[in-house]
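A protein chain is absent from this complex, but the other protein chains hold their places.
Note that the chains take the letters A and B in the order they are written out, and that residue 1 is the start of every chain.
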Amino acid sequence: MDQSQRAPGGLIFYALVYLLFLYAPILLLPLFAFNDSAVIALPLSGFTLRWFDVLWDTTALHAALYNSLIIAATTSVLSTCLGILAARAAARYPIPGKRGIVGFIMVPLVLPEVIVGISLLVVLIQLGMSLSLWTVIMGHVLVCTPFSVAILGAAFNNMDASLEEASMDLGESALGTFRRIILPLAAPGILASMLVAFTISFDEFIIAFFLTGTDATLPVYIWSQLRFPARLPGMMALGFLMVLMSFALLLTAEYLRRRSSRLISGDEAEGASLFFDAASGMR
Amino acid sequence: MSNQPIIQVRDVAKYYGDEPALAGVSLDIMAGEFFSLLGPSGCGKTTLLRMISGFDVPDRGSISIDGVDMAGVPPNRRPTNMVFQSYAIFPHLSVAQNVAYGLKRLRLGRVETKRRVEEALALVALEGYGGRQPHELSGGQRQRVALARALVMQPKVLLLDEPMSALDKKLREQMQTELRRLQRAVGITFVLVTHDQEEALLMSDRIAVMFNGSIAQLDSPEGMYRRPVSRQVASFIGMMNFLRADIASIDPSGATVNIEALGSALLPGVSVGKPGSATIGIRPEMLTMLYGDHATAERVFRGKIVDTEYYGDLTLYQVRIDDTATVVTVSMRNTAGRPILQAGDRTRIGWGAESLVLLDPLESAK
Partner (left out) sequence: MQAGRTVTRAVAVPMARDWRGLLLISPTLVYALTMLAAPLALLIIMSLWTQDVIEIRRTISLDNYRQVFTEPLYRVLMARSLLIAGVVTLVTVLLAYPIAYFVAFYGGKRRGMWLLLITIPFWTSYLVRIFLWKVILGYNGVLNSGLLGLGLIDQPLTFILYNANAVVITLAHAWAPFAILPLYVSLSRIDHSLLEAARDLGDGPVRRFLRITLPLSMPGLIAAVLIVFIPTVGDYVTPRLLGGTDGLMIANMIEVQFGKANNAPLGAALATSAMLIVASVALLFLWLNQRSLRRVG
């Protein structure tokens, strides 16, 4: 069965239907975002941009957006730093109990977010700390780090160890080798990790819901609005913009990741994706 | 080549758990020579090379380079440079930037750096390739870049870790000759690690054959081929017929041995060993098929061809010696007018006592 062999027609049909199932909600989003009706239902009644004007005029939304941007940006930097350290250590050095340690770092990937949220909340309450943007960041860094570790792990693991040895052999110090060889080669992976962490944090609801104080994040704000039918068309417009942003960020991250694997291992690394790296990292 | 040792390895050992990767190796590598470490995978040759370069640390023993003990000296401070098995060309740098990589720390200035890079690229016949990116290069060109990048540092010793293993046969043969010529031109000591005996014979001034973390024999290519000390070395390098023998006596004129199927012979100059059973080796090309009834040799036996292997330029014949069960391999070049015999044909084989090798003389035979 070689690669060029065509798939059975039934399987192709199934794959397309499945894709439709996956994209159904996202495809509906623009329909309702531009629909000139206060009710989210079919049939559609005409084209309008007023729901976007509503977003423009809602100041509470702007505050939430600002909070989310700060949280997502900080989270992306911190989790990528933690990811670099862990991925580099795991790829290059012998560590006693490495499987267990890496496995533990990856646990938030499968732990229900409710558990992460309330357990952190319990600690904060017991310590008497007040909830703020920083408490949300603490939780988000925890759940984003496994993704960073997985993405960067793929980048570091594919790097030929003799590149570093060659640099040392040519007289460069360990620090110089890191600056002149490792960092440039890992740069696309680092950027990809930052973009993915940003996207996850920007979109994350549960942990933010538990750990946010008076400053709502964007998803927390959306959650509060979903109760009011009158606000729903505006939320559709907002969701549409968020989807566009996520698409742009993720496609950039994927482009960077491909460039990185082409640079490091010389091949196109076909058949892999960001999430593939993440999934491989889980195992 | 001089008689001055540039690398002195003294009783170097390395253990992985209880397994010795190197079991106390000592050797001298002379300044300006092309030296090969030859052996099957797992014999310790790469470990030894990595210790010379500083990437591995011996558990015991010492290594000095040009009279300086290298204990505690990291790879970036050693007067050695390495050509890696994968070549380790930095994928994000151009060819010229790769070659200039190590020069950057020397702060030579732009003009001098550029001059040296161009000189090094010319040395490996890559003039004008400085602007290329690594992914645009062929395997052979990558190897040349790796060579230029190491040679531009003007090391006292150039270390080569299986540099030919990534090349196909044709290119490998071409690069072997080229590398040999390059070594003679620059006069730098080359230390090559390889598992390919032909490569070692072709390129080296001296070869150390290693098995199981120890040096089995250290000799010139010719000495290694003609006078292997053990059965293991003899069968690793080229082909060899092994025959059982008894050492009857040893005196100043040589050793008298009774060889299975061949009879008694005097091995001149052999003075080690003691009477008892032993193994005698003789190379297939040292057995000569005698064509025509009048051709003759110092010693002759008759036999019947039981099998042939045709290689184009030569043919290997399996010949069973008459009145015995012993089968020997005979190698004959297929020169002009020489007939190629078939299985079942009868033949006469000539040989001489001077081409016999007494193997493992110090070991009692099994």
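As a convention for this text, a residue touches a chain if its C-beta (ideal position, glycine included) is under 8 Å from a C-beta of that chain, and two chains touch if they have at least 3 such contacts.
These numbers were taken from a predicted model, which means no experiment stands behind them.
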Where chain A meets the left-out chain, the residues are 1-7, 11-12, 14-15, 18-19, 21-26, 28-29, 32, 40-43, 82-83, 85-86, 88-90, 92-96, 98, 101, 104-105, 107-116, 118-123, 125-126, 138-139, 141-142, 145, 149, 157-161, 164-165, 168, 174, 196, 199-200, 203-206, 210, 219, 222-223, 226, 235-236, 238-239, 242-243, 246-247, 250-251, 254, 258, 269-276, 278-280, 282-283
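By definition in this document, only the chains that are shown with their structure count from here on.
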Counting only Cα atoms for the centres, state how far chain A is from chain B in Å. 55
Which residues of chain A touch chain B in the complex? 160, 162-163, 165-173, 176, 180-181, 184-185, 263-264, 266
Contact footprint of chain A on chain B as seen in their complex: 53, 55, 74-77, 80-82, 84-86, 88, 90-92, 101-102, 105-106, 135, 149-150, 153
